[in-house]
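Just passing along the structure, written as structure tokens.
Let's turn to chain A:
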Amino acid sequence: MTVVPYIIELLQIGVLIGLAPAFVGWVRMVKCWAQGRRSAGLLQPYRDLAKLFSKDVLLAENASWIFRFTPYLVFGTAVLAGGIIPILSIDLPLAPTADVIVIVALFAIARFFIALAGMDIGTAFGGMGSSREMMIASLAEPAMLMAIFTVSLANRSTSLSEIIQVIYSGQSVIRPSLAFAFLAFVLIALAETGRVPVDNPATHLELTMVHEAMILEYSGRHLALIEWAGMMKLFLFTSLGIAAFAPWGIAAREELSAVPLALLYMIIKFGVVGVAIVLIETGLAKMRLFRLTEFLGAAFLLATLGMLAFFILD
Partner candidate 1 sequence: MSIDSISLACSAIVLLLGSAAFAPLLKRMQAFLIEFSFLLSTVASFLVTAAGVWAVARGINEQVILLIGLPDLPFHLRLDALSGFFLTVIGLLSMFVSIYSIGYVKGYIGQRSVTSLVIFYCLFVAGMLMVVLSDDALCFLVSWEIMAAASYFLVVFENEKPENRRAAFLYLVVAHVGAIAILLSFGILAGFAVKAESFSGYTFDSMRSAQLPIEWATAAFFLSFFGFAAKAGVIPLHVWLPEAHPVAPSNVSALMSGVMLKTAIYGIVRVTFDLIHVFPVWWGAIVLILGLISAVMGVLYALMQHDLKRLLAYHSVENIGIILIGIGLAMIFKSFNLPLLAALGLIAGLYHTMNHAMFKGLLFMGAGSVLHATGERNMEEMGGLIHKMPWTAALFLIGCVSISALPPFNGFVSEWLTFQAFLLTPALPSPLIRLLIPLGAALLALTGALAAACFVKAFGVTFLGHWRGQHHPRVHEASWSMRLGMLLAAVTCFCLGILPSAFIDWMDVIAEQFTGTTIASSAGRYGWMWLTPVSYERASYSGLIVFLGILAIVALAFVMLHVKAGRIRRVPIWDCGFEKINQRMQYNATSFSMPIRRIFGYLFSIRERVELAPQAAHKAFPKKINYHISIRDRIWGWLYKPVVDASFWLSRKVGKLQQGRIQAYLIYSFVTIIILLVFLR
Partner candidate 2 sequence: MELTTVAHINSFLAALVLLTAFGMLVQKRIYGLIHLFAWQGLFLSLNTAIVGYVAGKHHLYISSLLTLSLKVILLPYILHVLIHRLKIRKEVETIVNIPMTMLIGIALVIFSYHLTAPVRELSTLITRSTLAIALATVMIGLLMMITRRHAVTQIIGFLALENGLFFAATSATYGMPLVVELGVALDILIAAFIFGIFFFHIHTTFDSLDIEQMARLREED
Partner candidate 3 sequence: MADTSIMLLILLGVPLVCAAALAFAGDRKFAPEINILCSASTFAAGLGLAVEVYMQGPMLAGGKFFFVDAFNVYLAVLTSFVSMTTAIFSRRYMRKEREHGRVGHRRMRFYHAMFQMFIFAMLLCLLTNNVGVLWIAMELATLSTVLLVSLYRTPTAIEAAWKYFILCGVGIAQALFGTVLLYFAAEKVLGEGGEALLWTNLSRVSGHLEPTVLSLAFVFLMVGYGTKVGLVPLHNWLPDAHSEGPTPISAVLSGLLLNIALYALVRCKVLVDGSTQSHHAGDIMMGFGILSILVAAFSLLRQKDIKRMFSYSSIEHMGIATFAFGLGGQLATFGALLHMLVHSLAKSAIFFTVGHASQMHKTQQMDRIRGLFRGNPLVGWGLMFGVLAIVGMPPFGIFTSEFLILTATIKDAPLWTPLLLLGLGVAFAALLRKVQPMVSGEIPPNQKPMKAAHLPVMLHMALVLIIGLYIPDFLNQWFHTAVGLLK
């Protein structure tokens, strides 16, 4: 019973909370370069958050407690998920709390409440956002789970730490099923984190926005929390993908000395992922809402194929 794992745990949570905006900043930066614009720099997200925190909250008259409670809950689920997904190290005290299914469910509960908050004020946009968000989610979530299941079947566990350990112990060779699963995962991650082609985080054009439509009425610290949680969500999905498909570099030993190396690996990987995201987003255009079914259907198909491939080939 050492204290080390707990320190690592806290470190990891700190990293999540601290670096999530930076990652978003990095994505924006690369995007600007790719589109030949001057970027606002890596720290712009931090400035935005700070500004929002310092502002007063303007709350619609008929906003209920749900509207006010949601930001905290969303933030909380994101942080908790960050405590469970192995980002720096695999033996986290919180790891056994929840396996990957639970993590998906944590995102789901956040989404559930955001959608409710969207309907709380009673505007057309809010309802529209919630409706679309839930539709996308109801297609994305099963695909997500299928992709994850393929991985966890391959490694005979649904707990991420265990998966990584199995991978480290070299019991799992590289499998075709995982390739399918990975592809599916990428598509879904785009959908879940509200990136192009599913949603455009930058837009406020009424009829195309999904996530933004729900949080239209938020302001001040509430908005800050939600934005921050959104950044963390991107961060978490990335690290989830890393943990599931390319965990090499995550510390397996419970020593503080292993952490810096793991951090280094992490930063490199995130850099790469950021570039990849930009490439996708600049390569694709946002889809019409009802073409999303094809997009997500493809993801679902891939995930299922992955699972079948697991049973057939492996």
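The working rule: a contact is a pair of C-beta atoms (placed from the backbone, for glycine too) under 8 Å apart; a residue touches a chain by one contact, two chains touch by 3 or more; residues count from 1.
Here is how the candidates were picked: all candidates are chains of the complex that A comes from, given by their letters.
The structure displayed is predicted, hence computed values, not measured ones.
**Q** So chain A is shown by itself and the numbered options are 1, 2 or 3; which of them touches it within this complex?
**A** Here, the candidate touching chain A is 1.
**Q** Touching candidate 1 in the complex: which residues of chain A?
**A** 53-62, 64-66, 72-73, 75-77, 79-80, 83, 94, 96-99, 101-102, 105-106, 108-109, 111-112, 115-116, 118-128, 130-132, 134-135, 137-142, 145-146, 149, 152-153, 156-159, 162, 204, 206, 216-217, 220-221, 225, 289-290, 293, 300, 303-304, 307-308, 311-312
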